[in-house]
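A quick write-up on the structure given underneath.
Every protein chain of the complex appears in place save one, which is left out.
Letters A, B and C mark the chains as written, and numbering starts fresh at 1 in each.
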Amino acid sequence: MSQSQPADDRTIQAKPGFAERRAALRRSVPLAVLILLVGLSAIIAPGTLSPAALNGFISDAAPLMILVIGSTIPILTGSIDLSVAGIASITGVMLVVLAPIFGPWTCIVVILLAILFGAFQGWLHAWLQIPSFITTLGTLSMLSGLSLLLSNATAQPLPDSDPIINLLGDTSFDIPNTGFAALALVAVLAVVMRYTRIGRDLFALGAGERAALMSGVRTVRLRSFAFAASAGCAALAGLALVSVTQFSSPTLAGNLLLLSIVGVVLGGTAISGGVGGLWAGVIGGLITAWLRVATVLIGVKPTGQYIVFGIMALIAVFLTTDRTKIGIIK
Amino acid sequence: MTQLLETRGVGKTFGRVTALEQMDLVLSQGEVLGLVGQNGSGKSTLLKIIGGLVQPSSGEMLLHGKPVRLRSQSDATMHGIGMVHQEQSLVPNLTVAENIFLDKPNAAKAHGLYRWNRLFDAAAAQLRKIEIDIDPRATVEDLRFAQRQQVELAKVLAVEDLVSHPPIILFDEPTSVLTPDEIRLLFRQIERLRQTAAIVFVSHRLDEILHISDRAVVMTDGCKVADEPVTALDRESLYRLMVGRQRTIRAPRAVETRPAESLTPRLDVTGLSTGRQVRPATLAVAPGEILGLLGVQSSGAEEFCRALFGAEDDVHGTIRLNGKQISVTSPAAAVQAGIGYLPANRHVEGMLKGRTLVENMALTFGLDYGHRGMIVNRRAERRVASEWITRLRVKTRSADARIDDLSGGNQQKVVLGKWLLSRRLQLLLLDHPTRGLDPGARDDLFAVIRSEAAKGLSVIFIADTIGEVLDLSDRVIVMRDGAMSAEYNLNRGDAPSEEDLVRAMV
Amino acid sequence: PAKAAPKGSLIIGIDETASEYWAEYTQGAQDIANSLNAKLIVVTSNYQGSQLLAQLGAIFATGCDQCALATDPSSNAFVKAVVHRSAMAEVPIVTIWNRPETIHPWDTDPKYWVAHTSFDGVMSGYYQAQALCKALGGHGQIAAIEGVPSTPPAYQRIAGLKKALAECPGVTLLDTEVGDWQETKAQDIARTWIARYGSKLNGIFASNDAMARGAVAALREKNLNGKIPVTGSDGSKVALDMVKSGDMLVTVWNDPVLQGAVSIAIAHAAAVGDIDPAKLSHAQRDFYLKQEVVDKSNVDHFLELKAHAPVYTYAELKADFWKDSAGQIPVGANK
């Protein structure tokens, strides 16, 4: 075009505006809450920051954190995976059942099975277009029935020579290996999320599925990936759990489902999708793990523990939820 | 003429953006006011303030000479002000009757209890008033788009009965999504209301403004720059007032620059049909060719494009791109093959809400600027996106602004940028790309598309108006009832008249 | 509120707070704490082993000198982990109810896992079924409601039931359903049975008192309470009342106060050196506590006991921690 206008009023500012800076501030609230909590507990009970205590905390928090990180991925796309705790539980059961067949490879096989299962359920949800809430509620029911059936509803000792379980149950530099496993998982997933198209597409799906679809995002495949990832993480969490207990049980991960949802939200990930991330999962997982023991740390009477946990969780969510990015809150 | 409403020095700022400044406007009974202006010039904001949806930051409004504050839409309704939105504002899972009375009290729902039959009767009366035959018991989402638009109209026009004084009716780009018949119906209603009401009518189609309004107000950057009777205006002068420069007349492209007769067509479609609409269609597009598709609603032009993009169910037929047969089972497969699609409904299908411009633009082809096409390179993406933002003249504070904060026309440019960013795009399908764009922005857009086509991009283009098709296309195909009914090659001097085209369409 | 557990604290891990059984268990432990002038710390797992582990971790974090722990590990799966966690903190531990067949105090962290104690589920089931057999005159059909299947008391009690039925061939088992120890589930199950079996159903065996209450409530809906005998186990107040009123046939008295007192006292004894785990016999490290059948004839005695539970003191128990032992847990009991 010959008579093109000077683009003076249309130049692009490179400097971040006020809104961006405020958003950055908002994103750091969960971390601030975590630091505040840890600081408080250190004041109340100075021993909590001793190496031994921290190691205990890491080994207790690792399964939950892994579960939270896994659950974050489907939630980023706006779906939800309610089957994570069920998968974590059945992992232990499968370990016992399959050990005679696969020997030292059992853990790998179990994780692969979980990933396959997750991919299948993601596919079921996306391809058949069944809401994830109800899909995973259904599979949760089936998984718990199956693990009860397979284990005959009993706790069984793990095969004691499993190399991966032994590795997970061990420590390096006096720090539980499950902690390192969680870190490695975060690192791998972070690279995938940041440097491949998967991460970008996941967020796009959460921000606006139709638009993402019409921009060439493969939604069915991506959902399968998201649920496969969360199932894989859940299986890893299950392995971390049994590496501590050394026994499998069909109800091993019990109420970790609810805690993992709390964890996802506490990290600042929006349940409606599109907002949040792995880092949020890590922080949310740590906050939740801390909340779980906070009642004991601050000496709440046993009858008050539920209430205090509930109220603390609500306050934490109130502080960490970024409402500016969510138009309508359901 | 009695003066109904007056705004005095009304202004509105959103954060640091000034959307509207010192607006003085008078609305009088018996007058249709045409409101025009570039994208982002503040038309919608002004209408929303009058309609009670937005609170002004400064200034005051006088209704019948008395100052008023409108706190919400229903508040405005109670004062006899109704607004037809461009995006429909009906509640899909309620009945037609409920929607009509959503923002108004009615005896049939006094004390919070519904007397359904009375409510249906009251709604039927409203629908009868504007000669619409729709069952008030129907659920809105079961209605066709056109019917919904009529319900929307009925809902707004029902304010007439609410007040004793003449109502004020606001239309924000109502025609951009209507068919000719529907537009005719709308204009008939406007003619009917003209005597008893004050009307504000916003459109980017200058012809419509000149046709229906008595007075035209032109806005630029939130300010009123002209306020004149339409008799003193013509298309050219209005355009100049709006855009601030001369209108570029289509420069007929030299025939010899068109590689139209090259051996392998860019796109070669045989026997394409969808379960719903398109009868088997066969056509070819040459590299660098701009093909205009014309047709009334349900002519199948849109389905054809969406089928090419893999967005329709039950698609049959063969599609060849550059001579190679491709299977377009999903939009992702289409993108993979190098086909892009600019959707008509950008709010749902085009934009990632809540995301920045860069994120929106880099979504599909950002990876092409990464390392080995596998690893994301954010810096490179940002640079390319910024280039396109400048090139498309997107009016924005920053490339990192959220797309939601842009005006509609600018949003459209960003969505287009997402496709143009690509280095390997073969074919771009434009589905009503100028919808909501001001004439100046439309010319910018056309210029960009022409220059991309000159570099070899093939374009299929479904236009808002026949004028646009004639403006941009090398070749025009008219579709009717899912099949092609006529073809004109504009570059061969085979230019049809608008009458010819309309005849082929209906 | 105190944070670091003071020297000599007693810690107990219970499954839930809103339960008569666990309240009485806590009471027994509180008695001992009072007699020692020690602090009692209660953690609640809500039946979640991972929760228990994390909370114990938090308590042990600050170090705990001469502390003692008595806990239900919440399920077999967590026994080893809980014992190990306690051993790492050098806190002697006594477990109750849950122990996998394969591990024992003397072979797993033997220095700190002082003992395991439980009630004999086989015996309990056996007593109940015998009473049913007798009440039905040796002829009839009964149905059984089982607890959470992965817990030893659940399968032990059903095993006891089957053992008794083998000796009472006229009575047959119509059906078995899992009621997860829950009153409401048992009520639904019993209601379904009443509809399905009608007059064929002559008695209901419930593996605990809560489920027996649910069964009685279901019978009451059809005015069948007192007509179809119901048995339970635990000896809860409501069950005793129902035995007295005739709604229940028998319950088995497991004294949670005693259990709480004995379990924490043994752990404390090991913590302060009053006993040396290494010198204890297997029968002292893995034993059942006594239990008794309650029927209409002796229910008043137990109601009296309920109203005025004896106050245990450490000094008193120290004389013989195993006074109320019913013997070593036999091999295979936790299979």
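Criterion: a residue touches a chain if its C-beta (ideal position, glycine included) is under 8 Å from a C-beta of that chain, and two chains touch if they have at least 3 such contacts.
By definition in this document, contacts and distances are computed from a predicted model.
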Should one name the undisplayed chain from "ABC transporter permease", "Molybdopterin synthase catalytic subunit", "proton-translocating NAD(P)(+) transhydrogenase" or "Acyl-CoA dehydrogenase" using UniProt, the answer is "ABC transporter permease"
Not-displayed chain touches, in the whole complex, chains A, B, C
Given A:Leu40, A:Leu54 or A:Leu146, the correct residue touching the omitted chain is A:Leu146
Across C:Arg99, C:Arg213, C:His268 or C:Arg285, the one contacting the chain not displayed is C:Arg213
Given C:Gln66, C:Thr102, C:Gln141 or C:Thr184, the correct residue touching the omitted chain is C:Thr184
Considering the complete complex, of B:Gln3, B:Thr179 or B:Gln336, the missing chain is touched by B:Thr179
Note that chain C touches the chain not displayed via residues 16-20, 23-24, 27, 175, 177-178, 182-185, 187-189, 191-192, 194-196, 198, 213-214, 217, 220-221, 236-238, 241
Contacts from chain B to the absent chain lie at residues 52-53, 71-75, 89-94, 98, 102-103, 109, 112-114, 116, 138-139, 141-145, 147, 175-180, 182-184, 187, 205, 207-208, 211, 294-298, 301-303, 306, 310-313, 330, 344-345, 431-432, 435, 462-467, 498-499, 502, 505
Hidden partner sits against chain A at residues 77-79, 124-126, 128-135, 137-146, 148-149, 153, 209-210, 213-214, 258, 261-262, 265, 270-273, 303-311, 313-314, 317-318, 321, 323, 327-330
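Just so it is clear, only the chains that are shown with their structure count from here on.
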Contact graph of the chains (line, ring, star, complete, other): line
With centres defined as the mean of Cα atoms, the chain at greatest distance from chain A is chain B
So, in whole Å, the Cα centroid of chain A is separated from that of chain B by 42
Contacts with two or more other chains occur in chain C at residues none
For chain A, residue numbers touching 2 or more other chains are none
In the complex, the residues of chain A that touch chain C are 44-48, 50, 52-53, 56-57, 59-61, 63-64, 92, 148, 151-155, 157, 241, 244-256, 289, 292-293, 295-303, 305-306
Interface with chain A, chain C side, in the complex: residues 1-4, 14, 17-18, 42-44, 46-51, 53-55, 57-63, 75-81, 85, 88, 100, 102-103, 148-150, 155
The answer for chain B against chain A in the complex is residues 15-16, 245-246, 248, 309, 311, 330-332, 334-336, 341, 343, 348-355, 359, 362-364, 366-367, 374-376, 386, 389-390, 393-402, 418, 443-444, 447
